[in-house]
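With one protein chain withheld, the remaining protein chains of the complex are depicted in position.
Right after this comes chain A.
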Amino acid sequence: MFRNQYDTDCITWSPAGRIHQIEYAMEAVKQGSAAVGLRSKTHALVASIKKSSNELSSYQKKIFKIDEHMGIAIAGLVPDGRVLAKYMRSECLNYRFVYDGPLQVGRLVAQVADKSQLGTQRAGHRPYGVGLLVAGYDQTGPHIFQTCPSGNFWEYHAFAIGSRSQAARTYLERRFEAFEELPLDELVMHALLSLRETLAAGAELTTSNVALGYVTAGGTFTVLEDEAVQPYLDMIGQADAPGAPGAAAQMEE
């Protein structure tokens, strides 16, 4: 499709100064089902669309608890995501053994980025084909980080990755300034509403294709799946009704 003579490995530059393999890996993130992350003063939250390969199969797991104070949502190659989740869990556990405390989220994200970078500079390796949204709460408060196959990472107020995530980012960009003061349930509603923007025409959020994870000060990273998201789906259903608080926000656009 895009073939050219400079894209067969990561250690060959194109004359235009690009490394195509890395860009293809980032493309894998864009193809993956969407994940969003956002935070308030008190909470960090990630949410994701889960896919199932056919009617008989289960839905692919997209949210992983890393430690008591941290979890991730992934977009892209799920097996790569599981490998990184395992790495992050083991780093957190190791830190707890040595220091008897939680690892700073930003420090772990930097470690993951360094690990990702190695795959972009070695013959016989490939970059990870997965992007992570990391939600965590530590000494410096709540955080949302994004990691990228290139070895880059960023911190955000709110962000979305994965397929059609531009729509969710647009949603978040218009509202993120108000997130700071929101209680958890309203933060969840914004996560679900932004996630809904990424759905293909005709698709709907259901208890089986949505998963959420959130964490707060001293709290345990909590994953909400299946029936546990129903109350929030009901809330955004009501928000659509004319006159409801969420509906007003919709009309501002």
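Here, a contact is a pair of C-beta atoms (placed from the backbone, for glycine too) under 8 Å apart; a residue touches a chain by one contact, two chains touch by 3 or more; residues count from 1.
One rule holds for everything that comes next: contacts and distances are computed from a predicted model.
Only one of "Inositol-1-monophosphatase", "Proteasome subunit beta", "50S ribosomal protein L21" or "ER membrane protein complex subunit 3" fits the UniProt record of the hidden chain, and that name is "Proteasome subunit beta".
Between the chain not shown and the residues A:107, A:122 or A:174, the one that touches is A:107. The residue from A:16, A:56 or A:98 that touches the chain not shown here is A:98. Against the chain not shown here, chain A presents residues 97-101, 104, 106-107, 138-140.
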